[in-house]
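The complex appears here minus one protein chain, its other protein chains still in place.
Here the chain labels run A, B and C in written order, and each chain numbers its own residues starting at 1.
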Amino acid sequence: MTGTLSPAKVAQIRSSFAAQGLMVSLGAELVLLSAGCVSVAAPIRAETSQQHGFAHAGLTFALGDSAAGYAALSLMPDGAEVLTVEMKINLIAPAAGDRLVATGSVVRAGRRLVVVGAEVMAEASGQSRLVALLQGTMIPA
Amino acid sequence: MTGTLSPAKVAQIRSSFAAQGLMVSLGAELVLLSAGCVSVAAPIRAETSQQHGFAHAGLTFALGDSAAGYAALSLMPDGAEVLTVEMKINLIAPAAGDRLVATGSVVRAGRRLVVVGAEVMAEASGQSRLVALLQGTMIPA
Amino acid sequence: MTGTLSPAKVAQIRSSFAAQGLMVSLGAELVLLSAGCVSVAAPIRAETSQQHGFAHAGLTFALGDSAAGYAALSLMPDGAEVLTVEMKINLIAPAAGDRLVATGSVVRAGRRLVVVGAEVMAEASGQSRLVALLQGTMIPA
Partner (left out) sequence: MTGTLSPAKVAQIRSSFAAQGLMVSLGAELVLLSAGCVSVAAPIRAETSQQHGFAHAGLTFALGDSAAGYAALSLMPDGAEVLTVEMKINLIAPAAGDRLVATGSVVRAGRRLVVVGAEVMAEASGQSRLVALLQGTMIPA
């Protein structure tokens, strides 16, 4: 279900992402953009930590949800926008390190509902570790 | 399951909250602190919005998760810390307005696991509207 | 959001319930039917147990999901049918006793999506105990 996106779709996703104040505040960037699969990364900083210096679950969730949402949007008709209906996250390991990378993918793209998943990895000293797994539902808006 | 907290527990929760870089960055504050029930509020600002100016799902989640986590911690033995195992959020209405208020509560406090819920309300022009519902699991750490 | 249902809606729900082979096999019955709130009960029997004689999580889920689904259907236009999009269950205590009673309710009834919750209680010796909590999404079909 992954492949090349149209220039119009790439432009729409980049523009939507840039308009998300929270993604800008978190220092997040789009690092992969293909049909049905999108990655979003952000540094783990003191400003986005929880009380022990690890990435806050809110950061982990925000990146996973955005990656999954744009993965869904990448397969929707031009002009559609995307909304999260619901999302579930399992936090698997402490999000320690320099950077989080969330990769969202489409499980099934229906006309009314898109089922998505996302994996969030923490990078530290060149090593990458799974820290969270998300599963949820997106709708065109 | 709600009631007055010991001064030691109040101090622990306030100190833990203040140490969460993300909560500070989001402008969040503890607005209610009782045994088994905690509220956390934050303004809806351009810096925490999604692409249409509503609060980002990442903000809504972060507040709901924190409120639920501290509600769980309020019932744990002194000295314990709390971790989110998993959390599910249903986004019910666009989070439009001036401020989000998340109220977390404990459904069942077990020795090994604490089941929690949270409601997130958006306040606009003196009116309050349910925008998200969370259900999840916390553990003592 | 609860109230009296039209005779047509009551007839539709009773007929749909009777057509669910699994509900019949589980010995389940509709015990409450109102607008936005439906209860379904079933005995805890050896045929529906897990390996320790408690109700199987599959039974608990099936009753909670059905109660929530019919609660959603009770608020949909006449003629609509209902499908579960997704459902999350937290199992809170061992489902020991004589009977499970699941009560589903509508959190928000939108045109495209209905957010629902359900509580499942186990009854034993005249006492009732919360054993599971569900939160999910239904759609008209």
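Throughout what follows, a contact is a pair of C-beta atoms (placed from the backbone, for glycine too) under 8 Å apart; a residue touches a chain by one contact, two chains touch by 3 or more.
This one's a predicted model, so the numbers in the text were calculated from it and none came from an experiment.
Novice: Considering the complete complex, identify which of A:Gln12, A:Ser25 or A:Gln135 is in touch with the unshown chain.
Specialist: Missing-chain contact among the listed residues: A:Gln135.
Novice: Per the definition of touch given earlier, which of B:Glu29, B:Glu47, B:Glu86 or B:Glu123 contacts the omitted chain?
Specialist: Considering the complete complex, B:Glu86 is the one touching the chain left out.
Novice: Would you write out the residues of chain B that touch the absent chain, in ascending order?
Specialist: Within chain B, the residues that touch the unshown chain are 85-86, 88, 112-113, 136-137, 139.
Novice: Residues on chain A that touch the omitted chain in the whole complex?
Specialist: 88, 90, 92-93, 107-108, 115, 117, 130, 133, 135-137
Novice: I need the residue numbers on chain C that touch the omitted chain, in ascending order.
Specialist: 16-17, 19-26, 45-52, 56-59, 61-63, 65-66, 81, 83-91
Just so we're on the same page, only the chains that are shown with their structure count from here on.
Novice: Which is it for copies chain B and chain C: same residues on both faces, with over half shared, or different residues?
Specialist: Both copies, chain B as well as chain C, present the same residues to each other, with over half of the numbers appearing on both sides.
Novice: Rotating chain A so that its CA atoms sit on those of chain C: what angle is that, to a multiple of 5 degrees?
Specialist: Nearest-5 rotation angle for the superposition: 180 degrees.
Novice: What whole-number Å value describes the gap between the mean CA coordinates of chain A and chain C?
Specialist: 33
Novice: Among the residues of chain C, which are close enough to touch at least two other chains?
Specialist: In chain C, 88, 136-137 touch at least two other chains.
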